[in-house]
Structures are given as structure tokens and as C-alpha cells.
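Inspection log for the structure reproduced underneath, given as C-alpha cells.
Note that this complex is displayed minus one protein chain, with the remaining chains in position.
By letter and in written order, the chains are A and B; residue numbering begins at 1 in each of them.
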Amino acid sequence: MNRRAQSIALHTTLAIGAIITLFPIFWMLSASFMTAGEATVVPPHLVPHAPTLAQYRELFVRLNIARAFVSSTVIAVIVTIGCVLFSSMAGYAFAKLRFPGRQRLFGLLLIALVIPPQVGMLPLFLLMKQLHLVNTYWGAIIPSLATVFGIFLIRQFMLSIPQELLEAARLDGASELRIYWSIVLPLARPILATLATFMFMSTWNDFMWPLIILSNQSHYTLPVAIASLSGEHVLDVELMMASSVLTVLPVLLLFVVLQRYYIAGLMAGSVKG
Amino acid sequence: MMRIRRFAILLALIATACSGQRDRRERLEFWGLGREGEVVAEMIPEFERRNPSIHVVVQQIPWSAAHEKLLTAHVGESTPDAAQMGNTWIPEFVAVKALDDLTPFVAASRSVDRRDYFDGIWATNVVNGTTYGVPWYVDTRVLFYRSDVLAAVGFPNGPRTWDEWLEAMRRIKAEHRSRWAILMPTNEFEPIEVLAMTNGSPLLNADGTRGAFRQPPFAGAFEFYVELFRRGYAPAVSNSEISNLYQQFAQGDFAMHITGPWNVGEFRRRLPASMNGKWATAPLPARDASAPTGVSMAGGASLVIFAASKHKDAARKFVEFLSEPKQQIRFFELTGDLPARRSAWSAPALAADPHFPAFRKQLERVQPLPKVPEWEQIASAIFDRGEAAARGTSSTTAALTALDAKADILLEKRRWMLSRKR
Partner (left out) sequence: MNAETRAALLFLAPAMLLIGIFFFAPVIAGFALSLTDFDLYTIGDIHNLRFIALRNYRELLGSSIFWTAFGNTLYFALVGGPLTVIVSLGAALLVNTRLTRYKAFFRTVYFAPVVTTLVAVSIVFKYLYHPRFGVVNRALGHIGLGPVDWLGDPRFAMLSIIILAVWKGFGYTMIIFIAGLQNIPEELYEAAKIDGAGPWGRFRHVTVPMLGPTFLFVGIVVAIGQLQIFAEPYVMTMGGPLNRTVTAVMLMYQQGFKWWRMGYAAAVAFILFLVIGAATLVQMRFQEKR
């Protein structure tokens, strides 16, 4: 086979793969603009014949999906800010400050990476009940405010910040807080962006914990809300597709814009393991 | 920092925009399940017109998630004021002390008239002598059958007793009137339950602490059930192996099926036109001629008020409203759910329909399932063991022993608690 034929075969395969990969997303978008019942006609319509926003209108006007949108956003934003702040503080301490028991404490933290979160979920729920945080935003937020993954990610990055820089600042009489805030954080900006992207998306997409802790519709996040909707509107394909679009699109767009940071996070996690 | 603040303001704006304007009316939160939760919204304008000071907010929950959502809400202290609840769940919610005692309310209420309700249905709402719910609509099982096939074997009105039933099935099979005589999906426990209750089984012992599965009433019914599979009267298939119930019923795969009221509408809609007048419903066959009919289960949903509610008066008004015979009929028209009150059954839509009188008759002979929180788990063991026996992988004796053992394990906590109280 010559180079040209090879290239054609290769790119055809890649293109078919891309079409298969994108098809479910394409169909979701397409069906969300169809009139009720159009997605189930024979022969099938792949694109809406008379595109309409009726499904979205129904979601916002009658089913009040904006509420879930706000819940998802509030929870994801607060988790992101909190997690970046607390993880960067702890990551800095593990990377750059000497204190007794540092290695042991860090080793202990790493154990958490192989413990499935479900093991703690039942007691966590009972704890939240004691704290009166069941069915509140804080109940959904607090457990993700600091993650071992975030601390690990930031520590690895900060190890590469030259110690001399910090020593020089200390000699100039800068406080530890000042060093962290004005020297370390600006240097760590790329990894902070990575962690922020990562936390926002995983919080936005999270399902099981919000499902458990949020019992009332007024607090549902989008995934919980649409899972509940799909139990009721099984036959309203177009409506369900519109609600899926509303859930998926924000993170998908965010990913397209910030993919550099997001993938960097995955890689940082994978290189070390 | 500036940008974050601006973002926070934006969020706050959206939040206020969504919550709408403050409303001075008393806010009553009601949770409705599935389709009923959707339909009840249509009845609220009338209620709010009559009670201008109350605003009812309905939250609709899918049936599949309702049980855990209601319990989580109770544990998380965020229960609604009132809710619809499967009447078999009431014992559980009583065990966690979630429900308000409705006994005095019912005694004083002029609208909720205890005597107008079917006894078996009402009984599902009473735990240890205290009333915790008001029946909203009912659900029970009767016999759906092909009247042409049953007429051909000599039972145009359906079999009245177990002997007649067996005889009908024998002839259907011997004369090849249909492929199988009856369909009883092996993953349903309801057929076993109703057979056992018809045969006089209490299912559990008197205080609900041990299984009564090896005792003669249950064992006899279980044997009867398994025998139908052994003789080839019923196919050992589960629901998911039946691709199209209606089509198979129409093409003569089976001539009888034990099922519930929703199927009246479904049969009408989905059977081909040629089946018009060729199917009918009958109460379950009695054990013998001494009883008018068999005994079926008292299913359905009730209206409950939560103990933590701060709007109990408004909630009671709402329960009374939904219980009015007129609203019961309206609700039937909207959903097809059968009314819980006898007086609502005089509605033309119900009385004139040829398929509902069987339900009306059956409802006089329904019994609640054992009122212990563990029942639903025990019931899933019933179909599990029933399926094994029906498929011949387990003997009936072994199945019954296993059932009693399983029930004893599940009820161990109950026994311990009762023994401590003494």
C-alpha cells in the first residue's frame, strides 16, 4: 500500500469513528428541536423538519428547569472556588513547608484515592442529618470542598517552584500568607485553572450524592432533575432530549474552551498514578 | 474579585426571578406520585377558589423514586405537608414516626365518612388501631378473560370457584382453545398473594413476627399455583419475556390473566377491534361455593399528612376536598384510577361500563397485606421462590421452608423489639 492509500484508509477510519462518537450528541441536539412526536415517526427524521423551541419553552415555563440550572451553577461554582482555595493551601504546605510528619500525612491522604466514596456515603448522610444539612445546598457542597485529588495535583506542581524564590521573600520579611498569596498562587495559575475546570465539570456532572442529599425539587441539580423527569416523561423523547442538551451543553462548551487545562489535569493524575 | 461579585449578583437576580413574587397565602406543599401527581394539579384551582387563603404547591415524583424520596425527606426534616403514598408503605412511615395521627380528624370530619369506604381498603391505613391515611384511589386484582374461549368450555361468566377454574383450564388445554389457559408472570407476587388470601392465609402470624408460609392455607394455595405450571396450564415466563401482552391475548396465547384496573383502559386501547365483546372481567374465583368471590389485595394510594407539617389544618382541608365523592369521580375521569368511596361508584362512567362491576364486587372482598415494614422485601422473596417452584428448580416444600426462613430473618428485628417492650 502506498502512502496516499494508507492516508486515505487512516483518515476514513478516523472519520467514521468521529461520526459514531458524535452521533448520540448530534441526535440529542437534533431531536431537542423537533415537535412532539417527531423523533418517533417512521421513517425517522434525523433533522427536525420544522425546528422549534417548544420543548425548551415547556422546560422553562412549565417544568421550571431554570431552578435546577441555578442549583447546579451555585453548587458547582462554590465547590470550585472552595476546592481551589483549600487544595492550593494544603498542596502548598505539602510541597514547600517542612513540618514533622509531612510524608506520613501525605501518604495517609493518598490511601483515600483507592477508597470508593460509597463506603462513607451512608454515615456521611447520617452526619449531614445531624448537622441539619440534608436537602440544602451546603449538604451537596461541603463534601467536595477539599479533595485529595486536588491536593495531590497542586502539590506535584508546586514541587517545581524554586525554593530560592520563597527563601528570598522570607528574608525580605514577607509573611507566609503573603508568600502564598502573592508569589505561589500567581505561579501556580495554570494548575489552578486545571483544578477549577476539573472540579466544575465533575461537580456539574455528579449524580449519586446530590440524588441522596437533595430530597426536594427546589434544590435538585440538573442531573437529578432530569433523571426525575425521565421517570415521568418516558414517552416525551423530544422534551427529554432538550433537558439533556441543557445539562450537557454547558460542560461541553466549557470543555471546548478550556480543554488544555482539563486534559492537563488528567495527564497530571496519570503520570504519577 | 470584582467579577466574582458581579457574578454573585447575577446569580442572586436569577434566583429571585425564579422564586417569583412573595405570596401572602398559606403555602401547602403536596407531593403527588407519577401520573396522579400531574393530574392533581388540574383539581387545585377549584380548591384554591374555595379556599382563597391557601396556595397548594405540588411536587411530582416518579413512582420509581418516590419511596426513597419520601423517607429521605423525613430523615432530612423536609417533608411536605401532605402527600400521596402507596398504602402498603404506611406501616414503614409509621415506624419512623413520620405520619400524623388522623383518627380524631376522621371522626370529626363530615366529608370523610369512614363507612362509605371499602373496609379492606380502609384497613390498610390503620396501624395498631390508629388511622394514618385516607384512601384516595384503589387498586386490586381481578380475572381478565377471553369470554369467547371461556364460553366455549362452559363458563361464559368466568369460573366462580377453584374447582370450576381448574375444570375450565383443563378443557381449554385439552380442547386446544388457546395455547395456555392462563398467564401468571413468574416475576409477579400478586397472583400468589391473592391465591393465598383466598385460601384463608394470613401470610404472617398474628403479630407479624414470623412467616406463615408452611401452614396449610398458604401451602395449599402455593401448591395450587405451582400445579398450574406443572400441568402446562400456565407458561413459566416472566413479564420481560412477554413482548406484547395484548397481541398475545388477542391471538389466543392465553385465555385468562390476573391483573389490575389500569388494564381495562389498556385492553380497550390496544386490543384489535375484532376483540370487541370477546373479553370480560370477573372477580377472583372463590375457594369453594361457600364464599361469594375470592379475596384480592387491597392496593391503591392514600392521602397522608406529615407529623412535621406546620399547616395541618390546611392539609386536612385539602384531604377532605380530594375525598369528596364529586372530586373522586373527577379524579377517576382524569386518571382512570378507581374511587375509594362506594358513593363515587354510582358515577355513570363507572356504573355503565361492563368491565368495572367486577372490580366493584371484588372491592368488597379485599384484604390488606401484612402491615409490617418488612413486607415488601418478604414479597420479593415470595416471587423469587415462587418462580423457582414454577420453573421446577425447587420443590414446593423446599420453597416454603425457604420462605419461612427468609421471613424469619427479615422479621428478627421486629421480634426483638416486641420482646423488649414486654
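Rule of thumb we're sticking to: a contact is a pair of C-beta atoms (placed from the backbone, for glycine too) under 8 Å apart; a residue touches a chain by one contact, two chains touch by 3 or more.
Because the structure is a prediction, the values reported are computed rather than measured.
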Identified contact with the non-displayed chain, of A:Ile65, A:Ala90 or A:Leu214: A:Ala90
Among B:Arg24, B:Lys97, B:His176 or B:Arg269, the residue in touch with the chain that has been omitted: B:Lys97
Residue, one of A:Ala39, A:Ile65 or A:Ile78, that touches the chain absent here: A:Ala39
Touch residues of chain B, complete complex, unshown partner: 64, 67-68, 71-72, 75, 92, 95-97, 187, 238, 240, 243, 373, 376-377, 384, 409, 413, 416-417
Residues belonging to chain A that touch the chain removed from view: 3, 6-7, 10-11, 13-14, 17-18, 21-25, 27-28, 31, 39-42, 44, 85-87, 89-90, 92-94, 97-100, 102, 105, 109, 112, 114-127, 142-143, 145-148, 151, 176-177, 180, 201, 204-205, 207-208, 211-212, 222-224, 226-227, 230, 237, 240-241, 243-244, 247-248, 251-252, 254-256, 259, 262-263, 266-267, 270-271, 273
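Assume only the chains that are shown with their structure count from here on.
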Distance between chain centroids, defined by C-alpha means - chain A, chain B (Å): 41
For the chain A and chain B complex, residues of the former touching the latter: 64, 66-67, 70, 73-74, 77, 81, 125, 128-129, 132, 134-135, 212-213, 215-217, 228, 231-232
Chain B residues within the chain A interface of the complex: 4, 7, 11, 14-15, 18, 34, 38, 59-65, 69, 72-73, 75-78
